[in-house]
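Selected chains only, in their assembly positions.
Letters A and B mark the chains as written, and numbering starts fresh at 1 in each.
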């Protein structure tokens, strides 16, 4: 099985964190390619950053599908560009937020996402609602910049721990979902520390991608995910249209 | 990986159908044990049959966990006894309805479950609602007895096909979920015939079970799935209490 993981921000060190998390849970026969988007912001913190991360993300999805990937994963917890990617690709595409929610729903009735910035809280609450988990899943923000997770000198991880503690005490959370791809390496440590299930969306998405490939299931193309209609582009953006860039 | 599948009705031929479906999608290293419940009705058609299928099911879950299964699957589309099984077991337990819904949600926005009897429609609608898929997922009944699916002389499969056609035409369904474990062997055939994703819950549940094992996730025990309190039983039913029967 060949699975593509796209980090839609342009920070290669975060891609490495993601790749490590994926490798730890992938099946023996699964070949994972983790790529960093070549265009856009170094981190995705809120709606604006998402907007500029999407074209580069879609380009990587298109390249990956051409290179025979059988499923693609978008490794940002906002599920950035997921709908557009599903319309573009014929292979299944999975967001790490939806993968984490679906997986956690099998092992807990109530759970809390702990994410980074307050401004990401509302977009995640919209996802939780759309994925049918409103009423089971709260969203908290630890008020930490995404890239601070990589900085040992910051107190980001302490803030994250503090917020997990509040979730367990005040939300009746039975499990914790880490709400940022950059937290993937903390999973095992936090499980031991808090003694509850702690869920990393990247790892979940890898297993869901393997599942869809094994089940022979690909995105339904009769509704909103119908393949894009080929049409003229104007201006400089044309050069980013994946099908054009890929020669297709 | 060792996965237990319990067919909570007492019809062994249906267990064989389920086991075949599971074997087709399991990983190479996965060892699947499919068992037929030793007690209860020969098919589960509605709330009443469910009630009598649960004790036998729980006994098999307990036996399976003692025999080192790492995850368990309940192979009835009503997700019969799922909450009680999750409270009983320490290993994760997966229902085929919830597995089918979660899996299909990655590849389609709208989908329809086609089940057997009209009386099963409302219980399934409650599950769809509880799993957060109301508004995306309709439930239809083909008005066929469960066991008629095994009878080549019945017109059960024609009725099923007819209802799938209506779902695609009238529900804006982009994918079809087969709403009975006994339909698992029809998946490939119906995909070819209707040219849309057709989803079998048994196969989905196998992949979700493998995923949870690989991810090291087990049922959260701090809420409604806390382990049962040991307490006295009165009357003949005592002999069915799994922990007692198992000597635990």
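Please note the rule applied: contacts are C-beta pairs under 8 Å (C-beta built on N, C-alpha and C of every residue); 3 or more make two chains touch, one makes a residue touch a chain.
Please read these numbers as outputs of a predicted model, since none were measured by experiment.
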| item | value |
| --- | --- |
| Whole-complex copies, counting every chain including the 2 in place | 6 |
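Here is the rule we use: only the chains that are shown with their structure count from here on.
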| item | value |
| --- | --- |
| Separation of mean Cα positions, chain B and chain A [Å, integer] | 29 |
| Chain A residues within the chain B interface of the complex | 25, 27-29, 92, 94, 98-99, 102-111, 131-134, 136, 172, 174-175, 191, 196-197, 199, 203-204, 207-208, 210-212, 214-225 |
